[in-house]
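Handing you this structure, nothing more for now.
Just one protein chain is left out here, and the rest sit where they should.
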Amino acid sequence: MTAALTLSGISHRHPGAAQPTLAGIDLEVQDGQMLAVLGPSGSGKTTLLRVAAGLEQPEAGDVLLDGTSVLDVAPERRDLTVMFQKPHLFPHLSVLDNVAFADRLRGQSRSQSRATAQRYLDLVHLGDLGPRRPRALSGGQEQRVALARALAATRRVMLLDEPFSALDNHLRTSMHQLLVEVRAALDPTVVLVTHDLDEAALADRVAVLVEGRIEHCDTIQTLYTAPKTLAVARLVGGFNELPGVVRSGVHHSILGAAALPTSLAADGPAVLLARKEGLALTEPHTTGTATGLVVEVRQSGPHQDVIVEMASSRPVAATRLTVEVRLGTTLRPGDRTGVVLPGPEGLWVVSGASPQVAERSSTSMLTTR
Amino acid sequence: MTPPLTRTAHLRAGRQSEGARLVAPAVILIVAVTGTAIGAVVATSLGLLPLVGQPRLSADGFTALAGDLRAATQESLLIAIAATLLAAAIGLTIATTIVRAGHGVRLVVALAVTVLTVPHLVGAAATGLLLSDVGLAQRWSGISPASWPELVGGRWPWATVLELAWKESAFVALVVTASLGRRYADLREVSVVLGAAPRAQWWRVLLPLAAPALASSSLIVFVYSLGTYEVARLLGRAYPEPLPVMAYRLFTGIDVTARPQAAATAVVATGLALSAAAITLPLVRRLGADR
Partner (left out) sequence: MDTGVISALVHSGLLGTAVALIATPLGVMAGRALGWRLLRRPALPSIVLLGPVVLAPFAVAMGLDVVILRVGIPEEVAVVLVLSVFALPYTTYTMRATYLALDPDLEEQARVLGASPRQARHRVTLPAATAGFVTATGLAFLVGWSDYAVTLLIGGGQIITTPILIGSSAAGSGNDALTSTLAVSTSLPPLVALAVFTYAASRRRTAPRS
């Protein structure tokens, strides 16, 4: 089966920039699928959308719609549309005529295109606001109209460029709900660019873009349990990194030996990844646990993070672990505590030595809301 | 010390009276000078402020030279309408070029600003040197002075209209460009991904967005062209002369009894400009509504 949208070997460099913005990007989106491109700001995700839409030309690579290259097709004739970060509604048109814009371009009559537009406006729950001017709308309403306008263009693929990032939490959640409704009703093919993990979770698959490269492309669950690289793990956040060595399916670090899932048994230097909610605290000096000193107790959403500095025999920087516990821990900085690693199913390794990153292991580059 | 919040609230409360105090000097100066001047012009035109003799209310100022006044009004309207249409068309074309082209834009903008700083009088003098029947264009082209078209001081006010359109198109271009601003780039991109080809981008996005600025700058060009003296004085012919030239001639002539006629001419010119503004402003406001 041919993918609805294929990006193959896309490289891009902004004029005068030393580093490429995008380096050899390969991505496929199947018909009716939703792909999220997740990356920190400056990772090149917006550029990727603009290249796909034809608003920027790539240095190398190809953009295909249904298997046909559209690299030489002008953006207005490519069978895709973009919803930008800001709503950018046309100020000289009413809300209804904004939604009817694409149909008017196709030569449909005013009444015909307005009738169609009204259906899309109903779909985004703004059926009554058609006669209003864009200026009279709230931020959330503006983005809904922009979504209706993009949908009414009825293009093969819809590209969304962080369209909800400027909205507050409540509005963003309702926009996510609306996106789910729209997908159920119209089954569009969607590429969503975002820096928000919760937003990426709406998609069928998530491509993680770091410094112009796709580091990982899989379901959101896999990102949380089995990130392909340290960069992906840090982007997702909540991982403890323990540098060490794998020998015969067992990882050895300052926390001692940890058995790994059998599939991960390649020998050599490797960083053990353990999610903070996978670790547990026990009484200090229990057998089979490592003991450390509590340095901080931090509120994290409805949980608490206990940061434990592990005793290290070597003079290198001490390893700090973050353990997520339920509210109401009695531990205070200065207390001693034991830390228990989860079993093999809760662990993951990424081969290679780790740079000095102990401090960053508990903080994410992303905003996890 | 006052806590910060209270101080901010105090700042906001003081704003209304502050605004009135800020605009007052400018408003008073304008009202005093223009009110006095226009009042004096109207009074003079009605015979109430004669240079010599007793004040006497009469419409002689308007009726004594009614034929000349009508011809001058026609000439003024012809010049103003032609110059406005040309300036608007050229200005919009330049603005389109500026907002569309990526590079070389700064040169076009710099040229437009340069044109704007050149005084109309200099422009008119240069146009005269260039387009007259013994001008540079005639010498360069090699056409004999006899067959050179009467651009300067001829039957039709070609040179006057061209000079006004040349300088005012730069004004229109800069006003329209500024009003489009960054917003146009974003909205054009939206229209592109919704399927708008270059022609549709111009019709459905650029033109509607530019319309309020285009209308208001055209109005300014129109009233300026109605009221300008030096351009038509240097480039026009003796008869028919536009209203400002006629007013000057009558006002500065030796015949002091012609002053009511001069003032009447000024009243007609002012009335035309005010009517144009009164007709156009609701349109400008409607175009710019809800933006």
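All chains are identified by letter, namely A and B, in their written order; residue positions are counted from 1 within each chain.
Basically, a contact is a pair of C-beta atoms (placed from the backbone, for glycine too) under 8 Å apart; a residue touches a chain by one contact, two chains touch by 3 or more.
As the structure is a computational prediction, the values presented were derived from the model and not from experiment.
*Asks:* The chain left out here touches which displayed chains?
*Replies:* Across the whole assembly, the hidden chain touches B.
*Asks:* Of the residues B:Ala124, B:Val176 or B:Ala258, which one touches the chain left out of the display?
*Replies:* Touching the chain that is not displayed is residue B:Ala124.
*Asks:* Among B:Ala59, B:Val113, B:Ile143 or B:Ala185, which residue is in touch with the absent chain?
*Replies:* Touches the omitted chain: B:Val113.
*Asks:* Counting contacts across the full complex, list the positions on chain B that touch the omitted chain.
*Replies:* That gives, for chain B, the contact residues 4, 7-8, 11, 15-16, 18-20, 22-23, 25-27, 29-31, 33-34, 36-41, 44, 49, 51, 110, 113-114, 117-122, 124-126, 128-129, 178, 220, 223-224, 226-230, 233-234, 244, 247-248, 251-252, 259, 262-263, 266-267, 269-270, 273-274, 276-277.
By definition in this document, only the chains that are shown with their structure count from here on.
*Asks:* Can you check how far apart chain A and chain B are, centre to centre, with Cα atoms defining each centre and the answer in Å?
*Replies:* For chain A versus chain B, the centre distance works out to 56 Å.
*Asks:* Quick one: in the complex, what on chain A touches chain B?
*Replies:* 53, 55, 74-77, 80-82, 84, 86, 88, 90-93, 101-102, 104-106, 133-136, 149-150, 153
*Asks:* Touching chain A in the complex: which residues of chain B?
*Replies:* By the definition above, chain B touches chain A via 186-187, 189-197, 200, 204-205, 208-209, 211, 289-291.
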